[in-house]
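All protein chains but one are shown at their positions in the complex.
Chains here go by letter, A and B, matching the order in which they are written, and residues are numbered from 1 within each.
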Amino acid sequence: MTLSVRSVTVILVLLGLALVPPIASWVDQGYYTVLFARMLIMSIAAIALNLILGFGGMVSFGHAAFLGVGGYVAGIFIFHYFEDGAEWMGNGYVQLAATIVASALVALFIGAICLRTRGVYFIMITLAFGQMLFFVAVGLEIYGGDDGLSLYTRSEFPGLFDLNDRTTLYYVSYGTMLACLLVSWRLINSRFGMVLRGARLNDRRMKAIGFPTYPYRLVAFVISGVMTGIAGFLLANQTDFVSPSMMHWTKSGDLIIIVVLGGMGTLFGPLFGTIAYLLLEDILPSITESWQLFFGPMLILVVLFARGGIDSLLGPRSRPDD
Amino acid sequence: MNWLLLFEQILNGIQLGLLLFLLAAGLTLIFGIMDLVNLAHGSLYMMGAYFAYSFAGWTDSFVIGVLLALPATLLLGIVVEVVALRTLYDRNHLDQVLATFGLILFFNELVRIIWGPAGLDLPLPDFLNTSVEILPGIPYPTYRLAVIAVGLLVALFLYLLVARTRIGMLIRAGASNREMVGALGVDIKLLYTIVFGLGAALAGLAGMMAAPILTVEVGMGERILIDTFVVIVIGGIGSIRGAFLAALIIGLIDTVGRSILPDLLNLMLPQAAASTAAPALSSMLTYVLMALVLAIRPAGLFPPRGA
């Protein structure tokens, strides 16, 4: 069996990412562990968004809200653990469980309402809910309001690992990212995934042949919300800081751009997109202060000439689904 | 409740609403007719303000500056349409979002290079820089009254244009069924360019109107862009009438909410909690309204027929 360019690239990227912490500590540049951990975490959110955007055709313009839900659960639990000495709130398992429950409930509520609408109206109503949650966070005065909340310790998972260690956090994020890729892959190739993709291409026909698409789309929305919530939980731990700005609409926009840039509706596109986007964001400003003058037209060129994003540069897809 | 204060706040709300309407009218037409999501609409608003600043500076007159800036923005809109956006009509919405987002970054940087990063002020002529006593004891800035007047005039103009002229007929037809208009032999390319130029000029006009109140600065377009989208979605995409109503509703809710919410919350919450919850809550109001409208009417208040 011969390996395609895509498979080779994917293997190289995954291998390369696995090697970042040792290489970074070898050259005494711990910063790169930090930067790439951020990439891994953002890629989890991008993979989650791609699940509904790329495969389900649901353009959520409020997905950063779930980053915020996860982040604030971590932040608030650690805040009370630190300030009031509530031992149980310092337990990572409890925090993670709370993150999953909270983001699932929020996603269920938002999804149930938003999925009644279509197209641009769906984009805007998800934006509305995202902004509402943003302003809820702004109003959380004891948790810093507009200024955000600093985390004075990170989540500890007794008996398993402690996210206070940078390398541990890195590999936990790496593992979570792989797990999300695996979940996406299994989902989209299952009967569930077929219905989801069918609903994107022709909702009416799917309904006509007997699939009530609404519950399928809602479940996908909730799964995506939970994944993004977990990403938010990790992001709070990684930056030791949560603030409303992590759920601002521009962050939701960034996520969409990452997915489109990487190649929506492809398995690995979100990962490529995140790496490219965050690397550019890190490197361009150090070259020139007016980096956006180049970044802007670059985005236009990607849209005009690289339809299908970075993933499409790796050759035709093995199994096109539209 | 202080009724005079409420009256003044309603005027403020109408003024903000009409400013939003100037932006929303163009955006909703472009969206409804060309099916183009144009994030760069805010950039045209910004360019309008910068043009007015420069022309007013050269001619030493605010009014002449605005009169010159208006065709300049129209021209810019046409250039942008022909050069960059024409190729995007048959793309999906996401491609359009990405490309027009790129345009925003480009325009922002361009402005930074030409006019510099610092905010600029567009001074008002003396006859507008005063206040009139609209009710005993209530002086109101003359300029804000002028903005209200311009907004209402534009609304009237658009109504006549859309309802009474041939081009208005084509616009209405385009909003309901794009393919059919093309099939009937209308020069759809020209129609698109005209509509886009008109929308750009209206956005630019909004920028010029806002400039003396706010600051002419990089990024001023993005701040108002989301509110504009909220307006057109609540109103129903493609509907000028919907945009007009929704803009007034959003303007009123935002201003009156900001004004009376703190007092309302003070009655229910302790002072400290109320003073911090109020700004957050009042910023949330417009989004709550949009979610409610869409949950009940998934295509806005006035969905165009046939869509």
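In this section, contacts are C-beta pairs under 8 Å (C-beta built on N, C-alpha and C of every residue); 3 or more make two chains touch, one makes a residue touch a chain.
Convention: contacts and distances are computed from a predicted model.
J.: UniProt protein name for the omitted subunit, picking from "Tryptophan synthase alpha chain", "NADH dehydrogenase subunit L", "Receptor family ligand binding region" or "Regulator of SigK"?
T.: UniProt protein name of the non-displayed chain: "Receptor family ligand binding region".
J.: Among A:30, A:158, A:215 or A:316, exactly one should touch the missing chain; which is it?
T.: Residue touching the chain left out of view: A:30.
J.: By the contact criterion defined above, which parts of subunit B meet the unshown chain? Give residue numbers in ascending order.
T.: 2, 4-5, 8-9, 12, 15-16, 117-119, 121, 124, 129-131, 138-139, 141, 143-144, 212-215, 217-219, 223, 255-256, 258-259, 262, 275-276, 278-279, 283
J.: Residue-wise, where is subunit A in contact with the chain that is not depicted?
T.: Residue positions of subunit A that touch the missing chain: 5, 9, 12-13, 16, 23-24, 27-32, 34, 138, 145-148, 150, 152, 239-241, 243, 245-246, 272, 275-276, 279, 283, 285, 289, 310, 313-314.
In this section, only the chains that are shown with their structure count from here on.
J.: Can you give the whole-Å distance between the Cα centres of subunit A and subunit B?
T.: Subunit A and subunit B have C-alpha centres separated by 32 Å.
J.: Would you mind writing out the residues of subunit A in touch with subunit B in their complex?
T.: Those residues of subunit A that touch subunit B are 59, 113, 116-121, 123-125, 127-129, 131-132, 135-136, 138-139, 141, 145, 249, 253, 256-257, 260-261, 264, 290, 292-293, 295-300, 302-304, 307.
J.: Which bits of subunit B are touching subunit A when the two form their complex?
T.: Residues of subunit B touching subunit A: 31, 37, 84, 87-88, 91, 93-95, 97-99, 101-106, 108-110, 112-113, 226, 229-230, 233, 237, 272-273, 276-277, 279-281, 283-284, 287-288, 290-291, 294-295, 298-300.
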